[in-house]
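The structure under discussion appears below in the form of structure tokens.
Every protein chain but one is kept in place in this view of the complex.
Residue numbering begins at 1 within each chain, and the chains themselves are lettered A, B and C in the order written.
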Amino acid sequence: MDPRTKLIRIVTLLGGVYFLVYFLLPKSVLLQLGIQQNHESISNGFIVVGAMAIGLGLINLLVGHGAKIVFKRAGWSNSAALLIALAVMFFVTCAQWVGSLQSSYDIREVQLIGEFASRIVSDDQDASRRDTVPSVSQRIGALVGYGQSKAAFMRQMVESQDASLDSQESRRALLDELRIALNEFQVGLDGLESSRVASLGEGNRAVMEDLVARATRLGGAYSALRQSDQTLTLFSRLYGVLYDGLFVQLGAAMFSLLGVYIAAAAYRAFRVKTVESALMMSAAVIVMLGQISAVFLMLHLGSFGEEAYRFLPKVRQWLLEVPNSAAFRAIRLGAGVAGLMLAIRMWLSIESKSFSSDKRG
Amino acid sequence: MERRLIYLIMIVAVAIPILFEFSWAPSRLVSAERMYQVIEDVRAGEGEIALVWLDFGPGTIAENQPQAEVILEHLFRRRIPVVVLSQYQLAEAVLNSIPADIASRLEHEMPGQSWRYGEAWINAGYQPGGAQMMQNLAAAENLSKYFGRDVNGMPFTHYPTFAALGGIEKVKLVAEVTGLVGVFDTIIQFFQKSDYRPTLVHGCTSITIPEAYIFLDSKQLHGLLEGIAGAAWYSELLKRNHPESQNDRLLVRNTALIISHLVLMMLIVAGNIVGFVRARRSSDG
Amino acid sequence: MVEASMWSLVSTIIGGIATLAIFSFLLKENEFYRFFEHIFIGLAAAVLPLLTIRDFLWPKILEPMLGLNVVVYPDGTVSEPYQPLSLLYLLPMAFGCLYYFIYSKRHAWLARLVIGFSLGLSGALAIRGFFAEALPQIVGSFKPLVVFSAEGAINWFESFNNSLFVVTLLLVFNYFFFTFGKEGSIQGKIAPLGRPLLMVCFGAFFGSTVMARLSLLVERIQFIVRDWFSALLQVVG
Partner (left out) sequence: MGGLEHATPGVLAVLAFAGWMLFRHLAHAANGHQQFIRRIPGVDAIESAVGRCAELGRPVVFTTALTDVGPVLFACLGVLHSIAKRTAQYKLKLIVPQYSPEAMAIVEDTVREAYRSVGRGAAFDPKSIVFLSSEQFAFASGYMGLVHREHAGAAFMFGVFAGEALVLAEAGQQVGARQVAASVSPEQVAFFICTCDYTLIGEELFGASAYMSREPVQVAALAAQDRVKLLVGAFVVLGVLCATAAQFNPVWNSLMPHQLVLADWSMWKTWFESLFSRVWR
């Protein structure tokens, strides 16, 4: 066996070792080894390896359809349409994402007021952290300064937007909520500033917790408005048209072809030719009748209709719970055992010749 | 030519009830009744939530969306905080739209009450990684820290209801709505701990109904919505307890489904007759 | 309000045209269908990678590595310390880039390293997955062949159900043995009995799948008849 194949087999083994060890060892041992605590970031590391493959499909398409266009092969115009659709969707999705990232960072700048205020309170209560951070009065001074500048910026934004009267009703409600939250926050901030708090004794902490509540409400109102604005940007609109209007509808349309195909398959192939097909069809009809038993009420068949409406779902329930479940569980268990054996083979690289790589460059 | 005639027959059979908007009562499904009771019995105290996986996209929106709507409507009415998330990239649109539509419908129905984002529900977005992610999630001690931020980039700690979630034992209900292959198995196989397995309910596309029954039998699954018919009967149960609940568009769709079933069964009979006649003619000829 | 509905109008109309293009395939494979088939493949190829980056790589991996998740407060303190260990994610990222050596003739074996790694990984997970799923299934099959009701009499209906369940399970299970059942052996004789029982199971699948498929058609026709037509009327009207 050449060194490359040996290396591949070792790496394959390593790929499975972590999760198998995580499964085989009892939890107590995992805790002692420190694996349990870092399980999440280790698992994320494994997910990253797979996530890196996302570009493969893209490259295949670009190379395949690009060559068709360059060499003007049959159907190159459709390949051009494919690549244009790919490029437009890529650009619009990126632009929409960058826009929403920008707005989430702006929102975070307002939200951190509430976070910072509650952090001042919690740091002050935590003896181990108290001496690693500036004094309470310094921190509150920084908080007030930052809060005032943000409040001034938002007041100016609210007033400018009030002037533009054409905004929709839902947006006006968000604007009003932001104005109220802003005024409430301003009151809290001015109260904090005037009370010259130097330490967070029992009385003062209530002032701070009140400010945290007001700042959190302000953060929520501001983020609601910015997120609503984000959906109105040009790129979000375009993304909506391309994603919901085209991509989603194409997927749903493709899937819906199955509705007519199943009818054609039922008409053409559902012929009673053997005992097996007769069994398959009678089971199918029992299940179908159980699903549409309401039709027997609609056809005004009197007591027979009522009886059928009540009885057919029960027959369907029995067929699904007993013969079907038994047969399907047997299939599932058998396939499970087959999968287990293949899993062991894959992990230990006990490959069949068709996949072995002895002769590969 | 035969094939295209069948296609036309099916399209017309489906279009008629939709055009004239007539709807019949849905068929009674025992499994939907049992699931209604399971969600009715869920007790969610402080910091306890329901996880609702919306693992479907454009392809199976027809069946899965009504299921997601009735499940969320029931959880919202019972004031159980919900975290919606998905293992499927293309579920992004439904993660945003469905909970918001249900919340506004309920607020419209009961003025004065509110189901706000961040209080009634929160959207944790797409969770890639399949089995690895699922066992990660099951092992997490603090779900708020595990999710970190919601899909809008806001920290979970920003919302009091979802700020301090515990581990899997705080998840009082898991609802998996999907038409995909494999995602339901990932929850069955990995979302558990040796001493706790959450109550699991499932909204499946009808094709996987027979498969789901083996998990009902082994108690790995506690409730099942069988396609549109399951959602239609569940909405009927919701309507009995909450008369203002609306489901007319769903019932029209369910009626069109019933009629298309009848047409398809007639096609099976016709197919057999044609087959029998042809066989007879070729044996005589 | 007008501006918002204009965009959703455009979205619905395009959606209707795309749906009719796909439906045109029912007549025969044609240019109209082929154009939208390629558009669909192009859109999908753009959306999938970007969503993985936007919803996983960026928030969970890149932001912690770049320190963008750290919030700096006005007084210079930070919400959480920067995690230098997150730079370790560069290792799996570099290792994952080996996939792209598939395209090189000489270094294709490097791609085999990472493919082998993911084979080993999925193998290990499949081992745990099998036991976690199969054990409750096996335990669920321990059904008593004779069931007594509360009053002590035999419950014939339950007993019959359980017996039928167990016999069906074992017969179908036996059908999937491949290296037993030589000519004349008992196992070989009863193996074919599994197939008709399988047909009941597949009939149940077919019956329930009919509902699944027709639901999709119903939704599409409802979209065309209700949403699309009213959007067209709004534009024309």
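Following the convention adopted for this analysis, contacts are C-beta pairs under 8 Å (C-beta built on N, C-alpha and C of every residue); 3 or more make two chains touch, one makes a residue touch a chain.
Bear in mind the structure is a predicted one, so any value in this text is a computation, not a measurement.
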Touched by the hidden chain, restricted to displayed chains: A, B, C
Omitted-chain contact residue, chosen from C:Phe56, C:Tyr73, C:Tyr89 or C:Phe205: C:Phe205
From A:Ile10, A:Val207, A:Leu297 or A:Ile344, residue that would touch the chain that is not displayed: A:Ile344
From C:Leu48, C:Leu164, C:Ile190 or C:Leu232, residue that would touch the chain that is not displayed: C:Leu48
From C:Leu20, C:Leu62, C:Ile102 or C:Ile190, residue that would touch the chain that is not displayed: C:Ile102
Interface with the unshown chain - residue positions in chain B: 3, 58-60, 90, 135, 138-139, 179-181, 191-197, 205, 207-208, 210-211, 219
Positions on chain C where the hidden chain makes contact: 22, 25, 29, 33-34, 37, 40-41, 43-45, 47-48, 99, 102, 108, 111-112, 115, 118-119, 122-123, 126-128, 131-132, 134-136, 138-139, 141-148, 166, 169-170, 173-174, 176-182, 188, 191, 198, 201-203, 205-206, 209, 212-213
Chain not shown, touching residues in chain A: 22-27, 30, 50, 53, 56-57, 60-61, 64, 250-251, 254-255, 257-258, 261-262, 264-266, 268-270, 280, 284, 328, 331-335, 337-346, 350-355, 357, 359-360
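The definition used in the following text is that only the chains that are shown with their structure count from here on.
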Whole-Å gap separating chain A and chain C, where each centre is the average of the chain's CA atoms: 14
Touching two or more other chains - residues of chain B: 7, 10-11, 14, 59-62, 90, 128-129, 132, 135, 153, 206, 209-210, 214, 217, 226-227, 229, 257, 260-261, 264
Shared interface positions of chain C, touching two or more other chains: 26, 47-48, 52, 56, 60, 121, 125, 128, 133, 137, 140, 201, 204, 208-211, 213-220
Residue ranges of chain B touching chain A (in the complex, touch as defined): 2-3, 6-7, 9-11, 14, 24-31, 57-62, 90, 93, 118, 128-129, 132-133, 135-136, 139-140, 146, 152-154, 158, 194, 206, 209-211, 213-214, 216-217, 226-227, 229, 257-258, 260-265, 267-268, 270-272, 275
Interfacial residue positions of chain C with respect to chain B in the complex: 26-27, 47-48, 51-52, 55-56, 59-60, 69, 121, 125, 128-129, 132-133, 136-137, 139-140, 201, 204-205, 208-222, 225-226
Touching residues (chain side chain C, partner chain A) in the complex: 1, 4, 7-8, 10-12, 14-16, 18-19, 21-23, 25-26, 34-50, 52-54, 56-57, 60-61, 71, 73-77, 79, 85-86, 88-89, 91-93, 95-97, 99-100, 102-103, 105-106, 108-109, 112-114, 116-128, 130, 133-134, 137-138, 140-141, 161, 164-166, 168-173, 175-176, 194-204, 206-211, 213-220, 223
